[in-house]
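Shown here: the complex without one of its protein chains, the others still in place.
Let's turn to subunit A:
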Amino acid sequence: MIAENTQTQMRKGILEYCVLLIISRGEIYASDIIAELKSAKLLVVEGTLYPLLTRLKNNGLLSYNWVESTSGPPRKYYTLTPLGTAMLAQLDGTWQELSFAIEKSKNHTNP
């Protein structure tokens, strides 16, 4: 239970970071984000992505355009806002720190 809780906390932060990373590569549709996250084995169900996207959008990190689709209703294509790009840069730094911290911790505990 405690392990699960920690895992969830870790995943949550990293999920947000990964979503921003994926979107930073260019305009992208939600289900493509999901496909990538699935292949990265970070996300299992689509439903969890939408609240995240909505929150990021409301925080001003993302914006979207409606794009007509050939097979169905129009789709939301997400892009990073300048604020989002800045945030991603910050997170990049944080990730460096974190991976360093983990590397360090591992080496320290397992000499």
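Here is the rule we go by: contacts are C-beta pairs under 8 Å (C-beta built on N, C-alpha and C of every residue); 3 or more make two chains touch, one makes a residue touch a chain; residues count from 1.
The rule is short, and it goes like this: contacts and distances are computed from a predicted model.
The complex includes a chain that is not drawn, and of the options "4Fe-4S dicluster domain-containing protein", "Phage shock protein C (PspC) family protein", "Anti-sigma regulatory factor" or "ABC-type lipoprotein release transport system permease subunit" the UniProt name matching it is "Phage shock protein C (PspC) family protein". Within the entire complex, the positions of subunit A that touch the omitted partner chain are 8, 12, 15, 30-31, 44-48, 50-55, 58, 69, 71-73, 75-76.
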